[in-house]
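With one protein chain held back, the other chains of the complex are shown just where they sit.
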């Protein structure tokens, strides 16, 4: 931790801060510069230390040196984490394809779309049974009935199921039917929910919140990991910026950046990341090209009739073409898809 | 709803979309322009219609006309909502002052700070018992013990209590001790939690999420209102932008803008909105000047020793000076504080 | 143009606005809805009309229907514009590779790096002679000397030259030496400069400003096109967002989005778009995968000794590997690179 003092600070101030750093369990190194005095504090940086030192009236700025996440860090574990559950493998050179409708709309329709996406190359089925919706007046999902239909679709197709859980007291229920528990972007910092899925032994697909920094994203993963659940899949799904021609801005550089910082696998959601179906094929190819371990895509028999998110949903033909292109890119890079 | 068709669309397309708009319960009005055909659809705009029409391949864009929130809207209720609970009044020309530490740290200390802020002009006491923290390794609050200490501070000072609730199954517990239930910025779209506090009859202080649009913010309020709880206080606490010299960017224009759109009272949190104690006094005065119905401020006996958020916390002398200035501004504008 | 009136507006207001729309040369269509009256105005939308109508106290909102750019629009010209100048072709399935140092540092060094990048697959040489720098105390470029060295490098290698021009009175000078005139991101809305390069017949590489919307970007191109210069290359180089782990956020969805809206070719600058050399190879591959017509990359013999932008600059080996990967991706998609 680097503590930059205000200009012209007194010897008394330096001594006081030096003592305080020692009390906090770190070792102070005083560096007297021409315009500023700086105290470098080595040793374990604990949450809260930075805030405390910054609150001091003689301190100009405090800069942490170490990343605050530990278990998620590549320094803790060099080898990439590979997650396999039923038909779905993510990581280790294999690109998983999670596809399906935004919402489960009925038994017949979810089985039909499951067959379609499987035939086109999907390795898992997505579909919302519990739906977080911006408006209280919007369709909120089929709930447990929807989970049953997803399980029926798995029965028929063998595809692993990925579905969202919204609140801690639903975790057990959703875990009964789903192979992967999805945490939505709005809930990335719903800490009780993160702890609850951390207590299960199901893989968790954690979506990045639209205004979360990478550090906050990895710390959210850390909440799950810290409960003993090591199977966390990170999902980039777009951030909120000033751009309005897409629903969110899809910042693909997070894929190689996360690769450097963490051993956890990374998937991309070009459907939410753009919000525009016609942009999804190109951005899927780009996701594969920059190293994503998987894609999660919204696909529906007839997007114009989908109960939610139709504008960003591919129809079966578009999905098939998208996967065909992505496979070519994956092949060119020596990956399996 | 305005449906803009792609250039050169056929008569068949126009007829198909016209029929679909009628099926959706709206009345279509076809407008043939030089470069584009537009269909204006009047009648009730329901969530999901926009998405459905946008998913059509011949549709370029769909623009809603009506705001999607209803109960929160000023069109539903012209008179401003005034909320009074114990010592705290917010709205109707009276500016509420909610002050106290970030976290409750002990019984003695919370009682002491309660007395201090009351003497300086606070009309309610804030303090976190359940703390949402970015890192799983940070202090997570004193939990029920903290709630008891807050109640003890109310006993001694008469100040109403404002404290955060993080998850649905804590609502009953927190409501037992607190006068106002606070929903934190990270939980603004935690819909199960919004519904749970909506089922109580306690006033709710709802913080804006750092990447929420005003429409999303009012729709989050709508989730609470829709459960029958009419006492919602909106809180602007800063948004995430590219700026780094402050923790968040405090966009005060939301205060007069919300005033035009909703009857709900609006408070500002300059502590989180800036993250820097030295900027809080000026931004508090600015909040009052632009019409805020209240302030929520972090105050601690010794910010450098606070267990959380020290860098943005005022000490008692700073708080007293801040309130003195704000009162002058309020007085100049004919308001009571 | 869709003019949404405030609720409960009078017949007099409707008539007044109807007349005003007619005076503005448009045809009004009145649509009386349940909660709002809307006037759809068809005909030529001119800049300023929206502002005028929005300034009316009875108007709630005005929504334009047509895009404000004309010559850049795909509706004006269906076929993609292909730009060829010397060794460089951009568009029509051929991916151009513009590579070289941030700044020209000397004759020998620019010739050396030109040979290196050509051998690895570059089809044009970049290098700054006039350098816009955030600080007045930073190196501002070798100026005309630098232009001469670039011309010398072209002499030796045959590579077309791409270099920046910063102010109108340098246009003639830079055009004397350079094959493509580059407009930097900071100057995207420097209209006198846009008009000055529009008056030449040299291709212009126009960089997107870090906070420019796509509409503003295309209108900046329109300034050049409107002067009769049809050879504009659009360059996405990253936008400013809340993210700090990269220098800018590279929003690749602009590539397929621009493709739908304009016939102009689109290149990507992953060096500035990330600011981090280790992320450049992945983002180059992603750029090719999502359909970019070209790449512009910073390469230096020894990035740690570069006079500017070292942190985002590739060394020769990294550049060679990047191009090798990109060629595989291009090949998989049926493109030439």
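Miscellaneous remarks
Letters A, B and C mark the chains as written, and numbering starts fresh at 1 in each.
Basically, contacts are C-beta pairs under 8 Å (C-beta built on N, C-alpha and C of every residue); 3 or more make two chains touch, one makes a residue touch a chain.
Everything quoted here is computed from the prediction, not taken from an experiment.
Interface note: of B:10, B:282, B:302 or B:336, the residue touching the hidden chain in the full complex is B:282.
In the complete complex, the hidden chain is touched by one of B:33, B:146, B:184 or B:273, namely B:273. From the set A:16, A:36 or A:77, the residue in touch with the chain omitted from the display is A:36, counting the whole complex. Listed residues C:77, C:186 or C:202: the one in touch with the omitted chain is C:186.
Only one of A:63, A:119, A:156 or A:324 touches the absent chain when the whole complex is considered: A:63. On the side of chain C, touch with the chain left out of the figure occurs at residues 46-48, 51-56, 68-70, 132-139, 166-169, 186-187, 189-193, 209-211, 216, 219, 222-223, 226, 239-240, 277, 303-311, 313.
Although one chain is not displayed, its contacts with chain B can still be listed: residues 211, 213-214, 239, 241-246, 249-257, 260, 273-274, 276, 278-279, 281-283, 285-291, 325, 328-329, 331-333. Listed by residue number, the positions of chain A touching the unshown chain are 2, 4, 7, 29, 31-36, 38, 40, 42-44, 63, 65-66, 75, 240-242, 244.
By our rule, only the chains that are shown with their structure count from here on.
Each chain gets a centre from the mean of its Cα atoms; for chain B and chain C, those two points are 38 Å apart. For the pair chain A and chain B, the distance between C-alpha centroids works out to 26 Å. In chain C, the residues touching two or more other chains are 241-242, 244.
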